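Written below as structure tokens is the structure these notes are about.
Left out: one protein chain. Kept in place: all the others.
== subunit A ==
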């Protein structure tokens, strides 16, 4: 085969992954959710000693819905609070808090998510609420950090010119700072959401029901097939979300 054909095929594959990748991954995720039963054979081969090899306490689709809902709510709140907070501490009135917030954002990253959960339960009790709060807190950090980096990374000359031309503070924020920081902010949101898709599974240990359930139940009962089923779905969900963000990011970068 000629070199050119190989290159052409590589490009086509990249394009295909870029344009349709997120949808393809989503399709695969849904097919697996609905058709997990078809894989009973392989699972029985992995786990020959167990009576049940397919997790059946709840439908995978329902677990997926729960998972997405929890991560979605937590992320939405994290974006609003994180971006809002980072904007506030880069304004003149909030500048006193800037060092504190930016330090918290970088230290917080080293905090393990399990610890966040362990701290949330005594305060908020068991169930879905503590996991949403824990994800929100944990997801806040990359968003705050990236929004700060995005806004502070703008060429000081651009800021100087914007003020010098007579733009109001509001116009500078909406027309200059946010559009220029957008790719960096989006990268933070991407990290936050993708990490939280995985972290949410830990919520199953404190009584939230989501795609973490089969994993926890599999570990408790020594059933590797359950663990695999949960892990595969969580992995696919993370890839779907990540590739969707990748695509939006690329659009954004192309524009600038």
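What we mean here is this: contacts are C-beta pairs under 8 Å (C-beta built on N, C-alpha and C of every residue); 3 or more make two chains touch, one makes a residue touch a chain; residues count from 1.
Please note the rule applied: contacts and distances are computed from a predicted model.
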Original post:
When you check the chain that is not on display against UniProt, which of "Pyridine nucleotide-disulfide oxidoreductase", "Quaternary amine transport ATP-binding protein", "Acyl carrier protein" or "ABC transmembrane type-1 domain-containing protein" does it turn out to be?
Top reply: "Quaternary amine transport ATP-binding protein"
Original post:
Given the contact definition stated above, which residue among A:27, A:179, A:207 or A:222 touches the chain not shown here?
Top reply: A:179
Original post:
So which bits of subunit A touch the chain we can't see?
Top reply: 155, 157-168, 171, 176, 179-180, 255-256
